[in-house]
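With one protein chain held back, the other chains of the complex are shown just where they sit.
Moving on, here comes chain A:
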Amino acid sequence: MAHLIRSKFQNKLSNAATSMSNKSTAKVSGMMARMGFQAATDEEGLGFAACDDLDYDHRQGLQMDIMKSDEMEGGVGAGEDGMAAGDSHYQRDGTGPPPSGSKASGLGEEEKSPKITAWEAGWNVTNAIQGMFVLGLPYAILHGGYLGLFLIIFAAVVCCYTGKILIACLYEEDEDGQLVRVRDTYVDIANACCQPRFPSLGGHIVNVAQIIELVMTCILYVVVSGNLMYNSFPTLPISQKSWAIVATAALLPCAFLKNLKSVSKFSLLCTIAHFVINILVIAYCLSRARYWAWDKVKFYIDVKKFPISIGIIVFSYTSQIFLPSLEGNMQKPSDFHCMMNWTHIAACVLKGLFALVAYLTWADATKEVITDNLPSTIRAVVNLFLVSKALLSYPLPFFAAVEVLEKSFFNEQERTWFPSCYGGDGRLKAWGLTLRCSLVVFTLLMAIYVPHFALLMGLTGSLTGAGLCFLLPSLFHLKLLWRKLLWHHVFFDVAIFVIGGICAISGFIHSMEGLIEAYKYGIED
């Protein structure tokens, strides 16, 4: 009897508890819904994704019919799926398109871009996060000491996390509990977040920020190659502008890039060049290991000069712009997290090692760009590899910029102002190629005529870079997925938002100061 009563009592208690917790979650849900946070899953998006799968299967079947009627082959299985380039392929998490049996060579359709492997995605991410700014890291350690080293590691962790949450925003859970990719690009995520009131404002803002960031990166590479070549051959009567024109002539073939696979090849070569540079400098520093100044690494910070170094360290890990399209083009998207972890670990270790070793070798004499400290023979070789690295890094942001521009302005399906750049057979039209060439020439003209470009880049980078890499991913993650977030995820997102905001503001202020000073004193770049 007693245990009956006890169990009844316990049942009543547990019922009361669950009803109370339900009420409280309902209250919280209501409050959050009123604040604009997502109150339900994106059923509409899920529905469309399911429709697209059905449509895909239907067209596969149609293709098979066409193949059979055209060629009377006994081929089974699906051919190459004939989607127009630029179309997105919705896929279940972890699986790729149905394996193709016979080839669709008879149809001659190569519209779908080939998928990239996880390694190739890794080369692309490495291209983005291990950029030219690694040369300024020893100078950052000079002014920041151990804090600089800590920041290098911390920034890698934070950027890896924000990259992952950004990709998590692309997926929604359907009724079966499986994750379905309902959104395709950064713009789609932004649109989904502003859904009820401003359906396309977020998309426009993200578009503009993306285009600015990508085009500025391209221009920076042209400026850097011109500058490096000019400093490598001071005796020749070729000025920096002429070298920039020569570099652009070498970059013109980028206008023919079709898909991420070819871009990945360039990124692989770029990563190799970067490793060679690192090995050269680190080997030279190790050869002088006897003279290392271990006691010179400080704990305190040089308050005037360190904030700029913060900017260099923190914004050098920005790869979030490329991640949606990279992940969408991967053969096995489940490898994405693993790839992000390994690339960021590798970047963090290499950068930290490079910065520390170079600083220990030259201590107080460390210059703003570490190649100025090197003896002239090594400097010449390193400069050569740096130029090749700058040229090989250009295709990735250029291709991404072209993709963004084509999707926004030259997309037939979305009823944009201009018709598609691609013809019926998926090949680039001649005027599409003209537009790409004009983008290359535009980057050249900006590289030549804009003075103090590095400072300008610092200014825009602290706004668009910080926005796209820290502020927006955490904001979108909170807004779209907050129902599924654990409390520590919410805490991380809020913390990253705040830290990103602080970095952005400080970077903006210092860049403005630097620009104003440069214009006042007419300092030449």
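Just so it is clear, a residue touches a chain if its C-beta (ideal position, glycine included) is under 8 Å from a C-beta of that chain, and two chains touch if they have at least 3 such contacts; residues count from 1.
What we mean here is this: contacts and distances are computed from a predicted model.
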Protein name as given in UniProt for the chain not displayed, "Calcium and integrin-binding protein 1", "thiamine diphosphokinase", "Lysosome-associated membrane glycoprotein 5" or "AP-1 complex subunit gamma": "Lysosome-associated membrane glycoprotein 5"
Omitted-chain contact residue, chosen from A:Ser113, A:Thr162, A:Thr248 or A:Asn329: A:Thr248
Candidates A:Ile238, A:Ile282, A:Ile301 or A:Ala518 - the one touching the absent chain: A:Ile238
Full-complex contact with the absent chain, from A:Gln178, A:Ser334 or A:Thr434: A:Thr434
Sites on chain A contacted by the missing partner chain, in the whole complex: 44-45, 48, 51-52, 55-56, 59, 62-63, 66, 70, 82-84, 87-88, 90, 107-109, 237-239, 241-242, 245-246, 248-249, 252, 413-414, 423-425, 427, 429-430, 433-434, 437, 441, 444, 448
